[in-house]
Structure formats: structure tokens, C-alpha cells
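Complex shown without one protein chain; remaining protein chains in place.
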Amino acid sequence: MVKEIERAGIPVVHVCTVTPISMTVGANRIVPAIAIPHPLGNPALTMEEEKTIRRHILEKALNALETPVTEQTIFE
Amino acid sequence: MSKVKVVQYINQFFAQIGGEEMADYKPEMRDGVVGPGTAFAAAFGDEAEIVATIICGDSYFNENVEEAKKIVLDMVKSKAPDLFIAGPAFNAGRYGVACGTIAAAVQDELKIPVLTGMYKENPGADMFKTKVYVVETKNSAAGMRDAVKKMAPLALKLARGEKIGASCQEGYMPNGVRKNFFEEKRGSSRAIDMMLKKLAGKEFTTEFPMPDFDRVEPNAPVKDMSKATIALVTSGGIVPKGNPDHIESSSASKYGKYDIDGVMDLTEETYETAHGGYDPVYANQDADRVLPVDVLREFEKAGKIGKLHRYFYTTVGNGTAVKSAKAFAAEFSKELVSAGVDAVILTST
Amino acid sequence: MKLTLGYIDIRDIQLSNESKVENGTLYVSADAVKALVMEDENVASVAVDVARPGESVRITPVKDVIEPRVKVEGPGSVFPGMLGKVQTVGSGRTHVLRGCAVVTTGKIVGFQEGVIDMTGPGADYTLFSKLMNLVLVIEPKDGLKQHEHEHTIRMAGLKTAAYLGELARSLKADEEEVFESLSIKESAEKYPNLPRVGYLQMLQSQGLLHDTYVYGVDAKKSLSTIINPTEVMDGAILSGNCVSACDKNTTYHHLNNPVVYDLFRQHGKTLNFAAMMITNENVYLADKERSSDWSAKMAEFLGLDGVIISQEGFGNPDTDLIMNCRKIEEKGIKTVIITDEYAGRDGTSQSLADANPLADAVVTGGNANEVIILPKMDKVIGHLEAVETIAGGFAGNIRPDGSIEVELQVITGATNEVGFGTLSAR
Partner (left out) sequence: MGKIGWNRPLRFTGRTGKGIDMDRFVLTNNPLVREKLQGEETVEFVETGFMELLSHARDYIHGGHKLLTHPLSGSVKPMETPYKSLMLTKSKGPLDLSSLGLIENALDACRKFQFRYEKHPERVAADFQFIDWTLIESALR
């Protein structure tokens, strides 16, 4: 899916837990997420703490979208 | 057995009307054989007859797809043929795409068997080889004789509803449907032949290609994020509560597109996941954990991003099963482009 | 190690009061065979029957197919460690009753498959339909446990095959073939310019009806190892499995392993058949890692340029197959893998349960999910209710005219992964 979006000419960042799968499916900008059932959250935390994590991940995602890349890159 | 009735579709060039300068030529139907039809007619002998030939300019077709499709479909319908042949298009790109498009339309809408042919690198080949039978031809019209030799027998089989063999036997491009057949040599000796070629650095053909691992070049980054429209796409199956479009939990046959105009936060009461590929408890409690609308609204308000796109797209494809997701994505990516979306955040579980 | 195979061609089997081979006919004393099989106190009864190519006969559920052979010269005897003593076989001279087989049937579990049709469309999918088959229908004593039942039928087949093989001991061979494998050093010196090709055979080893034996040892209990390819011709590897019959190796497949024979036939001409390795397909994931590590290590140690890998079974062995392939390729050694496919009835599903781009050279035995209609046969040898189970079970349907619609997977050897047949798919 990520490849098709990229192919259409839109830069795309893939936020996902299993980064090696993201590499295999051909994502170019990758941001690691928390866990499969809750990639952008963590039910063990309070809602506010969760939101902080989510902000953090999305800031990385925006940063990835603003960064030129020439090959598959994971933004840790 | 009665004679098979065939309608053939060709472009302005093969109808000897003209080259690029005549590419705007509008669809026209002539009775009987035109151009390459002669060679097909010879190959068919008494088995089949080309009752009509439809001619259409490549530019006309590609620039007026819907209109051209409708006119050609009506023409084909009026002749009620047993089979529709488009091309062969060889390496002509726009002709190949036209052949694939119209063949797929005839097959789907008129339920008439279809066949086309083109060179393997013709863009029409990749686009249509899994939808209609596409015979692999040489890269120029000099390969007409060879193309007819492969296409004519397959055409007859298709028209008569006979069993179609494996791609390598019948000459069509592999279409993702695995078909059994008997080889001449047993498996062990085929393996040794393949090994010897591989060791010698010669070309060999695997009998089962591994799933695609191709790559797409990264696009240029977003220049000014504060003015950019960001769209959210997820393979995590987030849908409005109640799953109004009945998106299936696995092997999704469709994707969802939902309006989030004015939605600031996804709550337990309003959104849920339709995904069957993971424990849904956490996403159902708070769908922002998968589709982070809440934080992106914050960013929008703070001017970090220009705006969040009005619609989000959702599928249930999991990380490893990419088969059907690909087709959906190609479709909605077009919408994203025309809606002026600058970048996409795709979240996966 | 050098082994001469003397082939005695069998063109017919007749039940008779004396067992002998005469003018290409194998005469079998059913009484003698029965007595032999009944030596096992777990057997309640045994019926002996003959199925010939072209006859309207269906054999089911097939447990094993075994070619009668006898060791004429050289150490050991056939099926070492199982019938004979544990002694290295594979040298000297062995006689083969070519063109015939012992087929055992026995209903060990309620969902067994394994069909051999001697005529009709199903016959095209199993090369055993081309053989003269002596079929043993074995009934166990009441209450016999599945493990012992399997063992009883396995041994009955081997003993009968060895008994028939014995008839060939002093016969003159119709044809002879010599197979010689050299030591690593000798072959390297003799064929310095030929590519060194090895064969890695994967053996099913997961549990009851999923086992393979090497010199009598359950393959799951062994690490990957080296075997001399002529050893398999004397029955060093034999089958204890039959579930999902299309891609399981019977003992006949092991004795006639086509990768071994075809590599030998190219040996010294286009390649140097440098070594044969065997490995297992265990359930425990750590075992899979260990066994495939070992295969790759051996391939490197033996200085191979290429390895042909054959799989046995589907699903979980796909993981072993891809591990073996990937780890060997990562050593810079080229691989070709032989597998089969489960692409769904319509052929559109993903064929293997695992994949890797390094597996770029694949030979396939075809799609085992493809549906075939098997017409009603005049006679069924074996267990009628097995046909009903197959037909009514997961893989098939009974049609009004008595024919059954089944997937190829029920046919013994249909999509064999040592490359025994010509079936393929694209």
C-alpha cells in the first residue's frame, strides 16, 4: 500500500511497529511505533501520557516527511 | 460447430489511416477484416470469422477514456460476437493501454471472452495481465506472424469456453493464477537443468516466482509543513462505530473512506476497528491509538501542519498480506493527488 | 563407494502357489506372504491382491509403496537398521524387481488419504499406476494403538518387499547401471573443472504418520548429516508417513530418488555430484534453526558450488525449506529448490507459507489444491470407507454418478517434491 501512495507522487511516512515488514513492503520513510495492537498509544499509561507519546511519534513522522531521503530510512 | 464470430479492435496506425498525426481518430466500425485481421483470418481458417473491425486513434482513446469506452462497447454489443480481440499492440504504449482497457471493459460489461497481445514491457501489460489474457508478443509489428500464431489458437479456445492451460503452454503472460500442467521432463531433471544454468550465470526461469519485492523511489520531502495538507491512511481498520460499510475483518475486498470534518478526537463511542488481525480491545477503547486524529488536530491548530485532509482511508490489510491492498491504494492515491494532498501518514498495526 | 544395480523387469504379477520370477512375470504365493505378515502378532488378517496398470481399480488408503530389492554382493542388507542389521550399505551389487511394487494399505486413523487409481484421469497423476502392484490389505488386532498399528503395517510392507526381492538374487539382470561416488578429495581431483553440486534432502519428521527413518533412526532425533547417495538405493532411508499423500515420499521414492539418479547420470559430464546431505523438518522451532544452520555449514565445509534442495510436505516445512535455501545462499552457494504449491482451488492464493527473494530458482510439483474428478472404479482394494471419508471429508465430494471430486492432494505422489513426476504449474 505504501508503495502505491509513493508511486502516485505523494511523500508518505509509514508509522508501524514491525519495521522490517515496512522495509519489505517498500516504505521509504519509516517511523517505529509502540506495539501492534496500539501503534500510537500505550494502554498501560494514562491518557495524557499516551498523548505525549503520540505527539512524539507524529513529530518524528512530520520530520521524516520534511527530510529528503534517497533510500529506505528508519527515523528512530 | 458453428463458426466463431470475432470483433477486433485496432488503432489508426494498424488500420493504415495514419501515424501520430491521426491519433485523434474517433472510433469507427468497419465490416470484416482490416489490417492485421487478414493474418488472423488466415490462421482461423474455417473456424472463425472476423465480422467487424473497430478502429480508434490512440490519443482519442486515452484522452477520452469514458466516452471512447462507451462508443466501442456499443459497437461490440451490436455485433454480439463470441470473442473480442484487441491489438496486438506490441511495444506501442498508449495502444497497449487502450487494448487492455477496452478488453477488460468488454469482458466485464458484455461478458464476452477477450484476448489481447503486447510486448512484456508495454505499460499496458503490467496494468492488465492479471485482468485479461494478454499474449506476450515481440516488441515490434515485425513480430505479427509470431503473435498471430500464439493468439489465434488461444482465441478459439476462449471463444469456445474450452479449458485454458498454464501460461507457458498457451502463451499468455502469467496472471497470478497457478495452473497445473505436465512438463516434458520430471522435476528432478528440471532442477538439475536450472542448477546448471544458474551456476553458469545463464538466464533461467523459476517455475514459481517469489512474491514481488520491488521498490519505488522516495518522493521529494514536504517543503513547508505549515502549509501542507496531510492525509491519514491506516491499515489498522479504523471505521466509524458500527462499521457502516461492513469492511471484512480479513482478506479485505474493499477499503473505507470516511469524512472527519470537525472530528477532533476518536472516542470509544464513535470509532472502532474492523481489523481481525490483532487484539481489537485497545483500538476500540481509543482509536487514536491507531489513527491519531486527536494529535493531528492539535498540530493543525498550532499551525504545525497546514491542515488535516478531510477524509481518511482505511483497510484491514496486515503487514504481510499485501495482495489486495495494492489495488485499493492505487485507486485512492489518485483521489489524494487530485484533492491536493501534500503528504500521507500511513499507520499500520 | 560403488554400487551396481541389476534391474530385472517385471511385466506381470500372478498369484500362484509358488513364489518365483519367470520370463518377466512375478509369481507370488499369497499364502507365503500371508504367513510372513502374520508373524506379527498384532495382525488380525491380511488380504493379498494384485492391481495392474489399466485395470479399473482404486487402491486406498495407501500407506506405503515399496520396490522389491535384494543385496546380492557387498555389506549389509536392504532396509538396514529396520529389517537388517545396522551396517553401511550402498556398495557391491543390488538386484531390483523393476516395474513392480508392494503397496500397503491400512486405516490407521480415520481421516487417511492416499489414492492410487490404476486407470482414468487420476492415474496420470501417480506414477504408481504404471506399476504392477502387489497390494496388502492389513487389518490389525482390536484395540491396537495407532503407533503400533503404523509400525505393523510399515514392517509388513518392508518384509514382503524383501521377501520378493530375494527371488531376484540369482537372476540375470535385464539391464545394469553402475553408480560410483568418490570421496570429496578424489572427486575434486578427478573433476577439477566441473561445478560441485550437492543434494540436500529434507525429511518429514514431526510425529505419528509424519516420520522418516534413517538406518532405523527416527529422523527427528538426528542433526543434519551426510549420506552416501548409493546408500539410499539400498533402503537406508524409508518412509513412516502418508498423511497428505501428494507430497510425501514413500519408500519407493526414497529407493528411486530421482534427484540422486539424475545427478549421478550427469556426474562427470556436466557436474560433479559431490555430496548428499539429509536434514529433518521438526516441529520445534529451535530445531529448525539448528538443522538449517547445520545444512548450510556442511554445504560450505564441503566446498559446494550449488545445492539442490528437495522438500517433503507443505506448510511448516516451507519454513525449513526457506531457511535452508536462505542460509545456503548467504554462504554464496547457489540453490535450486523443489517444492509444491497450495495455491487454493482457484490457484490464486499464495502458494507457500514462507518466501524469500533468495529463493529465485524454484521447481514446482504443481498446485495440490487443484480439483480433479475421479470416476467410479469397478473395484476398490483397501478400505471402502476410506474412499467415503476422502470423498465426504474436507477434500472432496461424492457426485451422483459415483465419481468423486477431490483435490490432487489425496493422490499418492501427485505433487511429489523429489521431482518424481512431470506435473508442474505456472
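Miscellaneous remarks
Order as written gives the chain letters A, B and C; numbering starts at 1 within each chain.
Note that in this section a residue touches a chain if its C-beta (ideal position, glycine included) is under 8 Å from a C-beta of that chain, and two chains touch if they have at least 3 such contacts.
It should be emphasised that the depicted structure is a prediction, and the values quoted were computed from it without experimental measurement.
Shown chains touched by the missing chain in the whole complex: A, B, C. The residue from C:80, C:157 or C:313 that touches the chain not shown here is C:313.
Within the complete assembly, C:146 is the residue of C:14, C:45, C:146 or C:183 that touches the hidden chain. Contact with the chain that does not appear here is found for just one residue of C:133, C:204, C:249 or C:364, C:204. Panel shows subunit C; residues 109-111, 146-147, 204, 206-210, 220, 241, 243-244, 248, 282-286, 288, 313-316, 318-319, 342-345, 349-350, 353-354, 369, 389, 392-395, 409 of it touch the chain omitted from the view. Contact between subunit A and the unshown chain involves residues 17-18, 20, 35-37. Listed here are the subunit B residues that touch the chain not shown: 250-251, 276-279, 318-321.
Going forward, only the chains that are shown with their structure count from here on.
Between subunit B and subunit C the centroid-to-centroid distance comes to 43 Å (mean Cα coordinates, whole Å).
Subunit A and subunit B, compared by their mean Cα positions, are separated by 28 Å. Under the contact definition stated at the top, not a single residue of subunit A touches 2 or more other chains. Multi-chain contact residues, meaning those touching two or more other chains, do not occur anywhere in subunit C. Against subunit C, the residues of subunit B that register as touching in their complex are 166-169, 174, 176-192, 194-196, 198-199, 204, 206-211, 213, 323.
In the complex of the two chains, the subunit A residues touching subunit B come out as 1-18, 21-22, 24-29, 33, 36-41, 43, 47, 50-51, 54-55, 57-58, 61-62, 65-72.
Of all residues in subunit B, those touching subunit A in their complex are 213-222, 225, 228, 230, 233, 235-236, 278-283, 285-286, 288-290, 292, 294-296, 298-299, 304-305, 315, 317, 319-320, 322, 325-326, 328-330, 333-334, 336-337, 341-349.
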